[in-house]
Each structure stands twice: as structure tokens, then as C-alpha cells.
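Complex shown without one protein chain; remaining protein chains in place.
Coming up: chain A.
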């Protein structure tokens, strides 16, 4: 059962390694002082305007008496004032945010560069291949060709890594072109 997965395991291993790279700094992130707070919101009371108090305390100390400083009302009014206030304990992880945003921006940047390469540079590099078969009649002749075609020389596989990568990229580009024709030109799908 697992012997079949060697081909796909390569790409999946890459993805899992990427996932671990994302998740491990997040898992190891210790709580820095920036990451916790107790937020108390106190509405307007008598002639005192509303105010928000933030303080860096732990969850058991997150109440009006610890956080609201300086107390704007005299001692006998403190209880009434604190009943109006609402205190909430909040946590966040700054490391998570930083890592995710930076990874996202780098992925977008890489895609932008690759897109620029494909659209601008690639057509200049590739010389038009005279032996490339035209693709538009592919569908109708595919079955007939597969019956009548000579057997593909399975022994003459491209041996170097670069040629194989190139072959894979060509195949991918053809697939994307087919998809683009289906969706954008013929409007057969996803209209």
C-alpha cells in the first residue's frame, strides 16, 4: 500500500516539512509580555467620561480593582463604578502573526516573480519548436492517434534532471493552457 506513494511522497514531504516549519515556531513561542492583557471598559458614570484600561496582568488578577488605576471615583463609589465596568482577559500570539504574514508575503512575491518570468522572459528564451504538434485538434484525434501511433520509445527517457524538470514544466503549462481555454475562452465551465 505504501509502495505506491514514493512519487507523491516527495511533494507531500515537502508540504509537511513546510507545515512543520510554520507550526514549530508557533508551538514554541513563549508568552512575551506583549501577548497578554486585561482590558477593562468602563462606561460614562455621572460626570466621568468613559475610559478603557489596559494592563498586563494574569487571568486571576483580571478584574476592575487591579486594572483600573488611577481609580477616578472616591472610595465609597468604587463598588458601584466597578459593577458597571467589564473586564476581559485576552491573549494573542505575536510570533504567529509575524510568521504567517511574512510567509504569505513571500509566497505572493515568489508567485509574482514566477508569473513575470512566465509572461515576459519565457517566450524570449524558448525558440519556437518546429516539431511541436499543434494542440487544437488534440481532442478529436486523441483516440485515433493512440491506436495508430507508434509505441512511445519508453527506453529513451530524458535522463538528466533538467530535462525531466523541463518536461514536467511543459506538461504543466499545457494543462494550464487547456484549463484557461475551458474557462476563459470557451466558457464551458465556471461561468
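In this text, contacts are C-beta pairs under 8 Å (C-beta built on N, C-alpha and C of every residue); 3 or more make two chains touch, one makes a residue touch a chain; residues count from 1.
Basically, contacts and distances are computed from a predicted model.
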{"item": "Record-based protein name (UniProt) of the chain missing from this complex, from \"Leucine rich repeat containing 58\", \"Alkyl transferase\", \"Chloride channel protein\" or \"Sodium/potassium-transporting ATPase subunit beta\"", "value": "\"Chloride channel protein\""}
{"item": "Contact footprint on chain A, counting only the chain that is left out", "value": "1, 3-12, 15, 19, 22-23, 26, 34, 37, 41-44, 49-52, 54, 56, 80, 83-84, 86, 88, 90-94, 96-98, 100-104, 107-108, 111-112, 115, 118-119, 143-144, 146-147, 151, 157, 161, 164-165, 167-168, 171-172, 175-176, 179-180, 182-184, 187-191"}
